[in-house]
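Of the protein chains in this complex, one is absent; all others appear in place.
Naming follows writing order (A and B), and every chain is counted from residue 1.
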Amino acid sequence: MPLTDADNAVMDSIINRYPRSRSAIMPLLHFAQSKDGYVTPESIEVIAKKLNLETAEVSAVATFYTQYKRKPVGEYHVGVCTNTLCAVMGGDAIFAALKDHLGIENDEVTSDGKVSVEHIECNAACDYAPVVMANWEFYDNQTVQSAKDLVDAMRQGNPPAPTRGPNKLPTWKENSAVLAGLSDGRANEGVQAGEPTLLGLKIAKEGGK
Amino acid sequence: MTKLTPVLSAFWDQKDSFTIEGYKRNGGYKAIEKALSMAPDDVIQTVKDSGLRGRGGAGFPTGMKWGFIPQGDNKEHYFVVNADESEPGTCKDMPMLLANPHVLVEGIIIGSYAIRANHAFIYIRGEVTHIIRRVQQAIEDAYKAGYLGKNILGKGFDLELVLHVGAGAYICGEETALLDSLEGFRGQPRLRPPFPAIAGLYARPTVVNNVESVASVPAIINNGVEWFSSMGTEKSKGFTLYSLSGHVKNPGQFEAPLGITLRELISLAGGMRNGNKLKFWTPGGSSTPLFTAEHLDTPLDYEGVAAAGSMLGTKALQIFDETVCVVRAVLRWTEFYKHESCGKCTPCREGTWWLVQILKDLESGKGEAADLDKLLDLCDNIAGRSFCALADGAASPIISSLKYFREEYMEHLRNGGCPFDPTKSTLFATAEAGAR
Partner (left out) sequence: MSTQEIAAETQVEMITVMIDGFEVTVPKGTLVIRAAEKLGIQIPRFCDHPLLDPVGACRQCLVEIEINGRKFPKPQASCTIPVEPGMIVNTQLTSPVADKAQQGIMELLLINHPLDCPVCDKGGECPLQNQAMSNGREESRFEGYKRTFEKPINISSQVLLDRERCILCARCTRFSEQIAGDPFITLNERGALQQVGIYEKDPFESYFSGNTVQICPVGALTGASYRFRARPFDLVSTPSACEHCASGCDMRTDVRRGKTLRRLAGDDAQVNEEWNCDKGRWAFKYVTQKDRITTPLVRGEDGELHEASWPEALHAAATGLEANRAAVLVGGRATLEDAYGYSKFARIALRTNDIDFRARLTSDEERNFLASHVVGTNVHYKDLDRADHVVLLGFEAEEESPIVFLRLYKQVRKRAMKVTAVAPFASRGNKKLNAELIATAAGNEASAIGKISGLTSKSVILIGERLSESTGAISAAVALSQSSGAKLAWIPRRAGERGALEAGAIGNLLPGGRPVTETAARVDLQAAWGVEGLPSSVGRDTEAILKDLHDGNIEALLIGGVDPLDISAHHHDGLKKAFVVSLEIRHSAITEIANVVLPVAAVVEKSGTFVNWEGRPRSFETAIEESLTRSDVRILSMLADEMGTPINLPTVTAAREEFNSLGNWEARSSFTPVSPTSVSASGNQALLSSWRLLLDAGSLQDGENNLAGTVHPSVAVISENRANSLGVKNGDLITVSTSHGSITLPCEINAIEENSVWIPRNSVDSKVIATLGVASGPVSVVKA
């Protein structure tokens, strides 16, 4: 992570959010991913220096959390939920189909660098199962075909908008910056809720069935 | 028939429900005016009197938790919200924060005021970018409106609120692991005592509350204790979000008084998919022992579910019909616990490693009846022996599935493999669902 003055200022602002600087380690790792796409050894060293920690202390944290990647992922990182409910609802089939379709295995990237796939755990959208995440944006109620179409569009550079998310799917690095707490101004884009979220309210308004 | 009670979800159908304007139009940020005019101890007492219990799984009385914070100790206090929602099947806090993050912000202001905290954090899981955007925006807008920062509403109360984004670790939903993570360490559970109320974040008195618990507070302040406690059952007061997922016709969120039954909820959801039979379900996420059709009329409150041998948990009702192989379901959950075990203690780290291997063999038909007893004995050596409750959760689906479906395990062994067709359980197995 070669640091510009602007990067330094951003890192300092992240550190300043917290009463104690060490708390900034996670957002700083997200920030590192927004620069390099993954956590490079250099970024471990930079963060250690910034926070006055040993490098081992930073790598201990970086290797604990699965969202921090040790090697590059695709511009679009696709996570297929294969936890039990999504799996039986079609997640297993979708994940198998995507691997086959893209010719890559779990945690691998297509040769054009566009798409990587990973099987993920429950993403808190079970009423929209089966769920696919792209750069940690929701693609709800997926089928094998819709998932294939999604990755094809990604490789052509025009993925459809997430089901419940911004109007356009940001890249992995762009979204990593959001996870670091840096606003991209898109909070007001997209729906406030999907149909399942509103189901109970709708029924209540109709008189409780 | 129990009537639904949309409170938190009351105006989620308005397109701008997540904006500060939308929230205020629907009465938002009125509760802080009231709460900040009360003595902090009176706020705590109100929440105590309401009977509000934690909505994150354990059901501990929220007001009592606030009351544990020592006062006059000349130490910083911290108010921390657990928005790490990761328990399989649980999907209530995330849609709430997408639709209305401000209600959480308002609840945090009240809670922080009550426990005399001038610094609050929301620890949100990292895999939900758009929700993170919404919460971040809500915080910024609340600052701009003078609801956060210095001298809130001119009442002399200061509060800084920081959104902290996780990075993929189920265990951080455990409150002490969450605090370690928030402090910049590996998210592994801490030894207790000391409890967070005495030495939590940065070793200071800290309250850690679930999103839904905190979000329920503004309505209690606005509408009063009697209003809240008129809903629900004797020891489980109020309304809550029930999340139905899986093989029902219309999955979704249902805000109802505590004590509603699954039979009622399935009926609200339009019945089972294709009229299939209910096979098994989780009352509160994968860590709560499985129920079957015999539990359809169990009141879904803390006591009712416990009396029937499980836990209300997060009210994550994952519904599985007769097309689902219970061995496959349990194996997948077990793989989840293995993946999410933090590694700190032996029974969880090594036990989940072993359980997965045994279940894989059983699913593929390898083994004998004695292996089922070995599996149960192993669960006995893991559950209740580990550092935190994660391993208890890992053992739950195994023990409960063997209780209700031992014969199905045996069927795998006799059959030399799984007798189920996995395509039949998918969403796109039916034309109707596939067209969506």
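Everything that follows uses one rule, which is that contacts are C-beta pairs under 8 Å (C-beta built on N, C-alpha and C of every residue); 3 or more make two chains touch, one makes a residue touch a chain.
Not measured: the values here are computed from a predicted model.
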Study note, to complete from the structure: Contact set (omitted chain vs shown chains) is A, B
Revision key, fill the gap. Contacting the left-out chain: of B:46, B:298, B:352 or B:400, that is B:352
Check your understanding: What is the set of subunit A residues that contact the non-displayed chain in the whole complex?
Key -> 41, 44-45, 48, 53-60, 63-64, 66
Study note, to complete from the structure: Touch rule applied to subunit B and the missing chain gives residues 169, 186, 191, 338-347, 349-354, 357-358, 374, 378, 380-382, 384-387
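Simple rule for what comes next: only the chains that are shown with their structure count from here on.
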Point to revise | subunit A-subunit B separation of Cα centroids, rounded to whole Å | key: 21
Review point. Inside the complex, what are the residues of subunit B that reach subunit A?
Key: 1, 3-6, 9-10, 12-19, 76, 85-91, 93-95, 98-99, 119, 125-130, 132-134, 136-137, 140, 162-170, 181-187, 202, 242-246, 250-256, 267-269, 286, 316, 318, 320, 323-324, 328-329, 332-333, 336, 339-340, 342, 422-423, 425-428, 434, 436
Point to revise | Partner subunit B, residues of subunit A touching it in the complex | key: 17-20, 22-27, 29-30, 51, 60-61, 64-68, 79, 82-85, 87-90, 92-93, 120-130, 133, 135-138, 141, 143-144, 162, 164-166, 170, 175, 178-181, 183-184, 186-188, 190-205, 208-209
